[in-house]
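Reading through the structure tokens given below for one structure.
All protein chains of the complex are present and in place, except for one that has been dropped.
Chain lettering (A and B) follows the sequence in which the chains are written, and residue indices restart at 1 in each chain.
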Amino acid sequence: MAKFEKLINKLTSLRSGKMYNNDFFLTWEKTDDEIQAVWTVADALRNLRERNISTKVFDSGLGISLFRDNSTRTRFSFASACNLLGLEVQDLDEKKSQVAHGETVRETANMISFMADVIGIRDDMYIGKGNAYMHEVADSVEAGYRDGILEQRPTLVNLQCDIDHPTQCMADALHVIHEFGGIEKLKGKKLAMTWAYSPSYGKPLSVPQGVIGLFTRLGLDVTLAYPEGYEVMPDVVEVAKKQAFAAGSNFKITNDMKDAFKDADIVYPKSWAPFAAMEKRTVLYGNGDDAGIKALEKELLAQNATHKDWACTEDMMKLTKNGRALYLHCLPADITGVSCEEGEVDGSVFDRYRTPLYKQASYKPYVIAAMIMLEKFPNPAEILVKLNERGTKRIFD
Amino acid sequence: MAKFEKLINKLTSLRSGKMYNNDFFLTWEKTDDEIQAVWTVADALRNLRERNISTKVFDSGLGISLFRDNSTRTRFSFASACNLLGLEVQDLDEKKSQVAHGETVRETANMISFMADVIGIRDDMYIGKGNAYMHEVADSVEAGYRDGILEQRPTLVNLQCDIDHPTQCMADALHVIHEFGGIEKLKGKKLAMTWAYSPSYGKPLSVPQGVIGLFTRLGLDVTLAYPEGYEVMPDVVEVAKKQAFAAGSNFKITNDMKDAFKDADIVYPKSWAPFAAMEKRTVLYGNGDDAGIKALEKELLAQNATHKDWACTEDMMKLTKNGRALYLHCLPADITGVSCEEGEVDGSVFDRYRTPLYKQASYKPYVIAAMIMLEKFPNPAEILVKLNERGTKRIFD
Partner (left out) sequence: MAKFEKLINKLTSLRSGKMYNNDFFLTWEKTDDEIQAVWTVADALRNLRERNISTKVFDSGLGISLFRDNSTRTRFSFASACNLLGLEVQDLDEKKSQVAHGETVRETANMISFMADVIGIRDDMYIGKGNAYMHEVADSVEAGYRDGILEQRPTLVNLQCDIDHPTQCMADALHVIHEFGGIEKLKGKKLAMTWAYSPSYGKPLSVPQGVIGLFTRLGLDVTLAYPEGYEVMPDVVEVAKKQAFAAGSNFKITNDMKDAFKDADIVYPKSWAPFAAMEKRTVLYGNGDDAGIKALEKELLAQNATHKDWACTEDMMKLTKNGRALYLHCLPADITGVSCEEGEVDGSVFDRYRTPLYKQASYKPYVIAAMIMLEKFPNPAEILVKLNERGTKRIFD
């Protein structure tokens, strides 16, 4: 209870009112207060649930999900978050729908939203497309609400786009905050966001981009490391630089994995595809150039294979602060000797960090629920207090 | 509130008791009072929701959906309606089920219904099949209830069959009623239900049939227009004729689109397949005659292509009452220059009517919820009053 009150006091001190009736696209579009409000509401919701107090704020209402790529954890995280708040998930399965048959985005967005309070979208496949699509959906329902078609304004949660993966990175950061004992403890800590070898190719850029776009503002010294040719979006690099400058911290890019791991407090080794190659692929897909796609795939796999030394091995881990940096991964990881012959991380390293890794993931449902709550309620602190007072049990007793 | 009381008074004056524990197949099987009760309950549910009052009448229970054709809006409308009343949707996906493996309709219907309060079915593909299938399901669960297998009698909502599309047409009509300021204002208004060219073929007949089967009884003068060869089911034409006669209004059929549009207050231009061709196709499918199906498809597309002048152009719209008839469509429309080269409607016409078109669609979840409520409660007016008094907030505050 003391913990809950502290969270409410914290939340009351934060200015998050602009999130109301608004969407969550990219973390760097949000103020520091707004970012902190998400974590604070997430912790408060978790605290209520741990005390078996229902956080159901919707008696009815839909949470629409649209996954344009396979997903386990984000799918279940969104479903969990909606359920936690009382929304029923309705999945827009594009194969079962008539979306392909001449419907515009504007039309579909309105047609599915008559009872929708929230829309969650994952669209991370094509550079320049995912985030733009989400904006198109959000603009469509905003217009529908303004024109009196929709009785409520469904707000959007970005469940991963081509630019950012905010629910992942916000969960990552909340995990780090708890592991280090508070956001104020992060000042000066060193985080290494590094590329790592994977036998598959074309993994999204949204995680490394989201990580450098979020952690730089928290006062950590962030190093982005990758082999030459694996650049991320220049715009996001600019964001990271500016934020680090504003926070009085450092952001640097290196082509040396060891340099990044050296004395790191936190390491996040993960494969991704070169930005330029993904841009190229997007064009090839647009042209339906199957031969071109296959050629590109082959080329990228060959390029990857020249960097098998980019792996989070036991030796690499020894370089980190006291040899015990906090290892992060968005999962699933390519684990050497487990899920592949050679991959991102040694089996023994992964195994040692299994519990914190799973805990890292456990924050995602709460982060999503917090985003929804801040989008749907102008006074989240008041609502949380009322939920605590209402005291409805989550499990009857 | 005044509006809500008016709706309750209206509802109390209507005799809708026979809908209780019964199904909704075709609008013309229902009395005028029953039809009006659906609209009144729909408006009352919407009024409650707009005032943030929960309309949850089921604490648990399932709404089963079975879609034998792709669907976005009807799927979401049914899910929204169920959610609004507290039912959880469980989709009977025939691919994931064992339906194919020797189960009879009677068996499956009972097996999925132990906790089902409502079953919604869309089965519009084959002439003579969809409505018959729905009756088979309804008879099966009626028997199951009578024999003590089912604790409750799951009632059925026709989400589109080969004969009628009652949830669509009832939503269309409720939209028209609101646009014209009341059902009593519709007397003598002219509605044109016309065929329109589409580059695809084989669109269901249920909408034109549903429209002439419903609007004729509301006192409007209804004109059904199509190129020679695009006849609809003769039985439904008979229904329309009889109803128009009873209502003192006119129903006529013409092969001249302009004649239908002339001075029309409402236009509903939409493609459909010729009834005779659909009958033929049903036989071909039954025989597994792929070559025959392909030949028929080719023939129908060629036939369609000779009627590209059947389009809702700006020029056609000018013929209507003051050039400003209310344009209706069940969506998605084939929009010239947008979703196809040449289609049912000009882009500029569609665009001008976008807001009312989306509003038209917004009534469907409420119409479905109203049908369910009238099927499940012997005293809907009383229940609505109690919900208003209970005053549970849909969104906690």
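Definition applied: contacts are C-beta pairs under 8 Å (C-beta built on N, C-alpha and C of every residue); 3 or more make two chains touch, one makes a residue touch a chain.
What you are looking at is a predicted structure, and each value in this text was computed from that prediction instead of being measured.
Participant: Which of these touches the unseen chain: A:K6, A:R75 or A:R106?
Facilitator: A:R75
Participant: For the chain that's not shown, point to the residue among B:I53, B:A81, B:I112 or B:A196 touching it.
Facilitator: B:I112
Participant: In the full complex, which of A:E5, A:E50 or A:D315 touches the chain missing from this view?
Facilitator: In the complete complex, the chain left out is touched by residue A:E50.
Participant: For the chain left out of this view, which of A:K3, A:K294 or A:K393 touches it?
Facilitator: Answering carefully, the residue with contact to the hidden chain is A:K393.
Participant: Of B:I293, B:C340 or B:I383, which one is in contact with the hidden chain?
Facilitator: Selected residue, touching the omitted chain: B:I383.
Participant: Considering the whole complex, not just the chains shown, which residues of chain A touch the missing one?
Facilitator: Residues 46, 49-50, 54-56, 67, 70-73, 75-77, 79-80, 83-84, 86, 88-89, 200, 331-335, 338-340, 355, 358-359, 361-362, 364-365, 392-397 of chain A touch the chain that is not shown.
Participant: Of the residues in chain B, which ones touch the absent chain?
Facilitator: Output for chain B: 56-62, 88, 90, 92, 96-99, 101-104, 107-108, 110-112, 114-115, 117, 144, 147-151, 376, 383, 386-387.
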